[in-house]
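The other protein chains are all here in position, but one chain of the complex has been omitted.
Letters A, B and C mark the chains in the order given here, with residues in each chain numbered from 1 onward.
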Amino acid sequence: MATAAPETRVQTKMSAQLTSPRRDGCSQLRVALFGAGRMGQRHAENLVPLPGGILTWVCDVDRAAAAALAEKYGCRASDQPQEVLASADCDAVIIASPTDTHMELMVAAARAGKPILCEKPLDIDSKRVVAGREELAGFDVLIQMGFNRRFDPGHRALAEAVRAGEVGNLELCLITSRDPAPPSRDYLARAGGLFRDMMIHDFDMMRFISGQEAVTVAATGGALFSNDARAVGDIDTAAVTLTLGSGAICVINCSRRAVYGHDQRIEAFGEKGMLVSTNHTVHGLERYAADRTGARAPLISVSRDRYRQAYTNELAEFLDAVREGRRPTVSFEDAYRALLIADAAERSLREGALVRLDRNVC
Amino acid sequence: MATAAPETRVQTKMSAQLTSPRRDGCSQLRVALFGAGRMGQRHAENLVPLPGGILTWVCDVDRAAAAALAEKYGCRASDQPQEVLASADCDAVIIASPTDTHMELMVAAARAGKPILCEKPLDIDSKRVVAGREELAGFDVLIQMGFNRRFDPGHRALAEAVRAGEVGNLELCLITSRDPAPPSRDYLARAGGLFRDMMIHDFDMMRFISGQEAVTVAATGGALFSNDARAVGDIDTAAVTLTLGSGAICVINCSRRAVYGHDQRIEAFGEKGMLVSTNHTVHGLERYAADRTGARAPLISVSRDRYRQAYTNELAEFLDAVREGRRPTVSFEDAYRALLIADAAERSLREGALVRLDRNVC
Amino acid sequence: MATAAPETRVQTKMSAQLTSPRRDGCSQLRVALFGAGRMGQRHAENLVPLPGGILTWVCDVDRAAAAALAEKYGCRASDQPQEVLASADCDAVIIASPTDTHMELMVAAARAGKPILCEKPLDIDSKRVVAGREELAGFDVLIQMGFNRRFDPGHRALAEAVRAGEVGNLELCLITSRDPAPPSRDYLARAGGLFRDMMIHDFDMMRFISGQEAVTVAATGGALFSNDARAVGDIDTAAVTLTLGSGAICVINCSRRAVYGHDQRIEAFGEKGMLVSTNHTVHGLERYAADRTGARAPLISVSRDRYRQAYTNELAEFLDAVREGRRPTVSFEDAYRALLIADAAERSLREGALVRLDRNVC
Partner (left out) sequence: MATAAPETRVQTKMSAQLTSPRRDGCSQLRVALFGAGRMGQRHAENLVPLPGGILTWVCDVDRAAAAALAEKYGCRASDQPQEVLASADCDAVIIASPTDTHMELMVAAARAGKPILCEKPLDIDSKRVVAGREELAGFDVLIQMGFNRRFDPGHRALAEAVRAGEVGNLELCLITSRDPAPPSRDYLARAGGLFRDMMIHDFDMMRFISGQEAVTVAATGGALFSNDARAVGDIDTAAVTLTLGSGAICVINCSRRAVYGHDQRIEAFGEKGMLVSTNHTVHGLERYAADRTGARAPLISVSRDRYRQAYTNELAEFLDAVREGRRPTVSFEDAYRALLIADAAERSLREGALVRLDRNVC
């Protein structure tokens, strides 16, 4: 049927035909990394202790950056993606390059038949996403998107408990998503806006937890404290209300700055009770003094530490999925749907109106 | 200026002219209670241990109910409001009669010059409220409205800390408001809808905490589980997003049923941090077992217990305000503004659109 | 058998013969209060809202104090215990007079056949206790001792859960018992020492929770901060380790001063898990700032507030037990055993040695 979702077709083929990409009997996948920047370095570091993979290539247009990272991990460097993709010791790729190269590199890797772990977001230009999506639908390749929060142990346990029926029918889902401090003005200028850059994680969480699509989106927000956000036409504080197919309501609140650290909580409420994924403190010390009791240590304020376990689990899951030829936990379509919600949220904010999403899926 | 808010005029007069209503040197106010039902009984019971007041009358159209309650407290009974208001031993009145009698009794008491503590809501018929409000503007009398949550020690400490600048500029205010179980279908049929009956407390909390008025209101909701709510055309679950004058965003989520008890939390977030007024468990026992740790006792599920201290504090504050001739903590205008927000929320829900409130105040 | 514990004999007679002390069909007991001081006032106040009792007498050697309290509650005053005990409107007595009058008043009330609620401790002079105990054994009267903590909802839920087997065999019981601030030097001088005045509550808790007697007692302690305690030869900080018949270990730590309020926690640990009765904060506000998260309000530091519910429940239980002619929840023997442990702790501290209790019971 012509209107079948591309995801379905891709996955069907994959499940049926995908075979282990490494045929020499060794269980360790040879991984090529695209992008030697902050996220690339993090992935390289996380790969080391994992038994299932070994870093063989670092590829970056900045040849020196690639070389420096490659030397640290004893592997090869390149500034030519095609060289890497064509090489014999590349079983899978991690794409952590600048956002506007994601689609192009994914298509190249897919053409070479390499399983892909790609950082979010797909792209901030929806047209490029739509075009790339059609192209990718023609390939039979595993694509896992880097929504690392799905691998956070607490968030994941919450999602699994919801899906196991622990709260019965889900009626309310509240997500608090506040980062310690806003990024630089430069970053903000290129990030595609708060909804696409930051709240997209939460849109994905909503889909992950509920197993449902958003039907309506109503956004409000403003630049309440950040001159940088205001200067680039972005906001720093927002609340978005989504209604889901079942009638459940999801409310997400978001801030670019929380002085007490990463405040990222999820609350799922339903007929049988409530589940809450709580915050993480830097350590377990509590203080009692005359004017207050039980004051805990600050929340973790380093993003790398807050989601350290999540990043490791994400990478391990990717290696396992590749080796076992099974569906990725976070698909291309998941990232695409989250982006559609972000687009709708932006439209809602701009128009001061409720946006219906059900007819929006092209 | 002719369009000055009635509140202002009333209060100005009151501050200037109001003298102690009891001139015989005794500090104990003689209180008449209108309404011998559930709320009336609660107020009578709470009055006993307070040194500042003594119950002298119980008045109810159900003469037998009035007599029974009066006997218990050793005071007089009546079914004639005018008899009570004209009596020498009535220094102040508590109105806890059915909602549709509130406006009429307030006007009668105001005419008799008696300070009033009146249960919320004013009325569910906005026309009657508007008419009564104009009439009351002509009297110089203290009216305190029964928004008991303003007197809950945790909520109050939060509001005071916000106003003392502890979080700096308030940017986000999140209110969770879930009752243990829905009321009867009969009650629901007469309650005026979830926004006027239940969330009105939260609209008042928002105003109390922020010291601001709502500028826009966007509501969503549905009857997700209660056949009774559906049958009477009401909803049982809702989320309302308000924007305030400063740009701050307030999100309220509400459910008529939480199996784990009264879930009523408030979270105020701003540039300097966050304040949270948390829930109350029935006692302080925590359990550790193989499959879970730190399981606390259930939340309080009896409304009277959850807000016991709040009701007592409310009554004590009323007696103090009367005696000292000062402004009430919750004025008629406060109740009126909360009702305007409830009306706007209902319109937003019905029309699926954002409602602007700033021009709505007549 | 000649050596049967007096408790057993008393209780047997009581269960068999005790009839309702009020025979006129009215369910409201007429209560006489001995002692118009701090504890007497507290009991009088707590009695008012209870449907089962009414205050009819206040008796104090300070006739003016008795009269003042009696006037407040509309009852009679006396400075003659015999007048009160002989009066027709005295169905039960509360003894809240100075400690060294407890035994004498209990014997007088027992002789008059009046059920007794007596404040702890029995007496700080063990000889007087032993003598009085023998005398009381000859009477068939209900005596409930004022160990109010048995009626604290959290502590009680813990004890009930332990006895219901929730932790399986009890292996460790840890009790933290710290008061906000030390009492005056005058009070300390007459209090009988920290073990008899303060930790006696915890000895009772240990017996209440475990249902066992102490076999050995090892105490350590010192006057670490209080010049007043040192001046009167008392200590301000102590730890006592008890072993019970089952081999379970109970450790109690105690301080006369905790700047953050009443710190009174109980932890019961066994083969199936752990139960913890936690502390109470003055309200439910939590604060999050740059340097700390989740700082709660201070713990309650007013003793009357910390155990408000416990005192009310204690009094209600006394009235019920009297009316129903059943065993009191805290018997004379309970208080006696707790005192034996306090005596043993003091001996252990003095001698720097372990004291065996099993042969100590005379």
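Quick note on the criterion: contacts are C-beta pairs under 8 Å (C-beta built on N, C-alpha and C of every residue); 3 or more make two chains touch, one makes a residue touch a chain.
Only a predicted model underlies this, so the values are computations on that prediction, with no experimental measurement involved.
The hidden chain makes contact, of the residues A:Phe195, A:Tyr288, A:Phe318 or A:Tyr336, with A:Tyr288.
When you scan A:Asn279, A:Thr329 or A:Ser348 for touch with the missing chain, the hit is A:Asn279. Contacts to the hidden chain, counted on chain C, fall at residues 169, 171-172, 174, 176, 178, 216, 218, 220-222, 224-225, 237-239, 241, 243, 247-249, 251, 253, 255, 257-260, 263, 269, 271-274, 352-354. What chain B contributes to its contact with the hidden chain is residues 259-261, 263, 279, 281, 287-299. Listed here are the chain A residues that touch the chain not shown: 45, 48-49, 152-154, 156-158, 161, 166, 272-280, 282-290, 297.
As a convention for this text, only the chains that are shown with their structure count from here on.
A summary of chain positions shows that the Cα centroid lying nearest the centre of all protein Cα atoms is that of chain B. Between the Cα centres of chain A and chain B there is a gap of 44 Å. Once the centre of each chain is set as its mean CA position, chain B and chain C turn out to be 41 Å apart. Centre-to-centre separation between chain A and chain C, using Cα means, comes to 59 Å. Residue positions 279, 287-290, 297 of chain C are each in touch with at least two other chains.
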